[in-house]
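With one protein chain removed, the remaining protein chains of the complex are shown where they sit.
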Amino acid sequence: QSSVTVFGVVDLAVQHLRGDGHLTRLESGALNGSRFGFKGQEDLGGGLAASFHLEAGINADTGRGRPNSINNVVETPGDFISFNRRSTVGLIGRFGEVRAGRDYTPVADNHTDFDVFGNSGNADSSLLTQALAIGLVAGRGVRTDVRASNAVVYVLPPDLGGFWGYGMYAIGENNNEPLPGFRGRDGGHRGARLGWEGAGLNVALAYGKSILASQDNLENVHLGGTYTWNDLQFFGQLSRERTTIDGVRHTNDAGALGLRYTIGVQAIKAQVVTSRIKRAGMESLGATAYALGYEYNLSLRTALYGAVVYVHNNARGTFDLGVPVAPGSSASGVQAGMRHSF
Amino acid sequence: QSSVTVFGVVDLAVQHLRGDGHLTRLESGALNGSRFGFKGQEDLGGGLAASFHLEAGINADTGRGRPNSINNVVETPGDFISFNRRSTVGLIGRFGEVRAGRDYTPVADNHTDFDVFGNSGNADSSLLTQALAIGLVAGRGVRTDVRASNAVVYVLPPDLGGFWGYGMYAIGENNNEPLPGFRGRDGGHRGARLGWEGAGLNVALAYGKSILASQDNLENVHLGGTYTWNDLQFFGQLSRERTTIDGVRHTNDAGALGLRYTIGVQAIKAQVVTSRIKRAGMESLGATAYALGYEYNLSLRTALYGAVVYVHNNARGTFDLGVPVAPGSSASGVQAGMRHSF
Partner (left out) sequence: QSSVTVFGVVDLAVQHLRGDGHLTRLESGALNGSRFGFKGQEDLGGGLAASFHLEAGINADTGRGRPNSINNVVETPGDFISFNRRSTVGLIGRFGEVRAGRDYTPVADNHTDFDVFGNSGNADSSLLTQALAIGLVAGRGVRTDVRASNAVVYVLPPDLGGFWGYGMYAIGENNNEPLPGFRGRDGGHRGARLGWEGAGLNVALAYGKSILASQDNLENVHLGGTYTWNDLQFFGQLSRERTTIDGVRHTNDAGALGLRYTIGVQAIKAQVVTSRIKRAGMESLGATAYALGYEYNLSLRTALYGAVVYVHNNARGTFDLGVPVAPGSSASGVQAGMRHSF
C-alpha cells in the first residue's frame, strides 16, 4: 500500500582552494548537491494525479544537513537536516500542476539549468551571476536566492507547442507589524519562468523578486539557453540583479558562456562567467571566472569528476572560492571527486 | 532481508486568520499532521511479534521538523527534524503489547480520536479542551500534553469482549536534585485509557497526570465517544483539567459535540466546543468555538479539504487562532488545503 521512492545523491570531492592563503578540504556536492529524499505520485484517474516531494540537502563530509530559512528572512543557525531543498504536495491535471510548500524559485532554476556546471562546486557561475542575492556584496543577500518557503507554484501543462513555464507566489509570513519604509510583505517572493524548447534549442526567460523589509526588494531578470548540436552543447546566460543597500543602488550585470563536449561516457566542460556590479556614487566591482571540468561516467548513477577554476577580480573585486582575497587579487581552485545517485 | 515500510503525510493549507489583526499563511498539517517515518513488524513465531515505529513530524511549508522535548520538561528550541511523534520498539503477544520509547499519551489520544477534526488545523478542539496543558493560560503548559519521552506503554490484547485500553508510565529523568516542594519526579507522566467498542459505539475514559517540579502536577480526565449510524457519525467529549499555577487553582471544564456526514467520497463535519476555566479567587475565562468542515477524498490517500472556525470568547477569554485578541474579542479562521498520504 505504501508508494514511495527513496532517492538521493552522495557527492564528495577534495578541493584545494587559493586566495590570499590556501585551504585543502573535503567538500560535499561539488558535481551535484548531496541529498536524500522521499517522493511519489498517485494516479487519481480522470487525468488527475497527486504528487509529493520531500528532499533534504546533506553535507556528506560531516553527515549533517544544510541551513534553511523558515520565514524567508532569517537563516536558521546550524546545519541541521531538514527538507530544505524541497517539501511539496501537489495536484497534476490537464490544467498543469499546482503545488505548495518549500520549492526552488523559478529564477534560480534558470541560473542552474543554463550553467554547464549546474551551479555546483567551485565552478558554480552563480557566484558572479547571483552575487547580490547570495550576499557577496556588503553581506546583504536574501534567503530566497535559491528556494522559498510558504510558496504556491503553478506549472503549465506539457504540449503547448514547445512552450513551458511556471510561476511562484511565496507568502511573507512576517507582516504583522509593518516597518517604516516597508516595501511589501517581508520574506515574500514572486517569480516566473517561461521557456521554449525545440530544434535542439532550449531557451527561457525568468524573473524573481524577493521582498525585504530591511532593504529594497531584490529583483533578478535572467535569460538563458542551451543549444545541442551532436556531441556539443552550448550554454549561455545573461543576468541582471538590482537592489538598494543602505541607500546605494546596486546593479549586477553578469553573463556566462559554456560548452559541454560529450565523448562516450566522458565529458569536457568549459565556462567563462563575467560580472560587473555598479554602485551609485561608488566604483564598480566585478570579476571574470574561467573554469574547465571533466566527467567520467562509470554508469548513469556514478561519475568521477574534476575541475579547475580561476577567478580574476577587477580592481575592487573580492570574489573568492572559500579563501578570502584582498580587492583585486585573484582566486583559484582545483577539485576531484565522485558522485553517486541512488 | 530489510523489512521496513516508509510512510508519511504531506498536508498543506492556505489559512486566513483573524483576531485583532489578520494573517494569511501557508500552514502544514491542517487535516493530518505532516510527517515521515519508518515502521515494521517481525513475526517471531508462537504468537509473538516484534515491532518498531519511528515517526518524525514535519512543517511541510518550510521543510523543517517540529519542536520536541528530551526530558519532558523543557522544549528543545528550534524545529529540527526528530522522531518527535513516535519512537518505539515493542513486543506483541497474547498478553498484549509492551513497548518503550517516545509515544502519545493515552489522554491525548482520547482528545484526538473523539474530535471530528482529529485535533488538526484551525478547528482543533484541544485549543479549548486542553487549554491548561497547551499553556494558553498564564503561559504554563506541559511538554507531555501530547506525547512523552522515556515512556513504557502496555496495551491490552484484542478480543476482550469489545474492551480495549492501554497505560503509560513515563520516567521523569530530571530527579537527581529534588527541589523544595517537589511533587514527584519532574517530567514524569502517568496515564491510562480504557474503552469499549461495539454496536456502532466507541467510548473511552482516559486519565493523564504530568508531574512538574515548577508547579502543581497537571491532571486531565477525559471521556469521549463516537456513535456511527449509517452515513452519520456523532462525536462527544467531556474534559476536566486541573493544576495550580503560582498558588492559584485552575480548573478547565470543557466539552465538545461533533458530527461527520459522509456522502460518497465527500464528508461534511461540524463541531461546537466550549470551555470554562475557573481560577480560585479570580474571574473565570472561557470560550465557545463553532467549526464547519468539508472533505473531498480523491482517493484513500489524497483529499482536498476546507474549514471555517469562529471562536467566541467570554469577557476574560483570549483564545485565538494565531492572531492575538484582547479579552472578550472573537477570532476566526478559514482554511483550504490538500493532504496526501504515502
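Letters A and B name the chains as they come in the text, with residue numbers starting at 1 for each one.
Convention: contacts are C-beta pairs under 8 Å (C-beta built on N, C-alpha and C of every residue); 3 or more make two chains touch, one makes a residue touch a chain.
Note that this is a predicted model, so its numbers are computed, not measured.
Participant: Please identify which residue in B:Gly19, B:Gly33 or B:Gly101 touches the non-displayed chain.
Facilitator: Going through B:Gly19, B:Gly33 or B:Gly101 one by one, B:Gly101 is the residue touching the chain not shown.
Participant: Looking at B:Val152, B:Leu292, B:Val308 or B:Val334, which residue reaches the missing chain?
Facilitator: Touching the chain that is not displayed is residue B:Val152.
Participant: Sort through B:Leu23, B:Ile70, B:Ala138 or B:Leu156 and give me the one touching the missing partner chain.
Facilitator: The missing chain is touched by B:Ile70.
Participant: Contact with the hidden chain only, please: which subunit A residues?
Facilitator: Touch with the absent chain occurs at residues 5-8, 10-12, 14, 21, 23-26, 36, 58-65, 78-81, 298-299, 301-302, 304, 323, 337-340, 342.
Participant: What residue numbers in subunit B mark contact with the hidden partner chain?
Facilitator: 2-4, 6, 38, 40, 42, 44, 48, 50-52, 54, 56, 68-70, 76, 78, 80-91, 100-102, 149-152, 171, 173, 175-176
We adopt the following convention: only the chains that are shown with their structure count from here on.
Participant: Superposing the C-alpha atoms of subunit A on subunit B takes a rotation of how many degrees, nearest 5?
Facilitator: That rotation is 120 degrees, given to the nearest 5.
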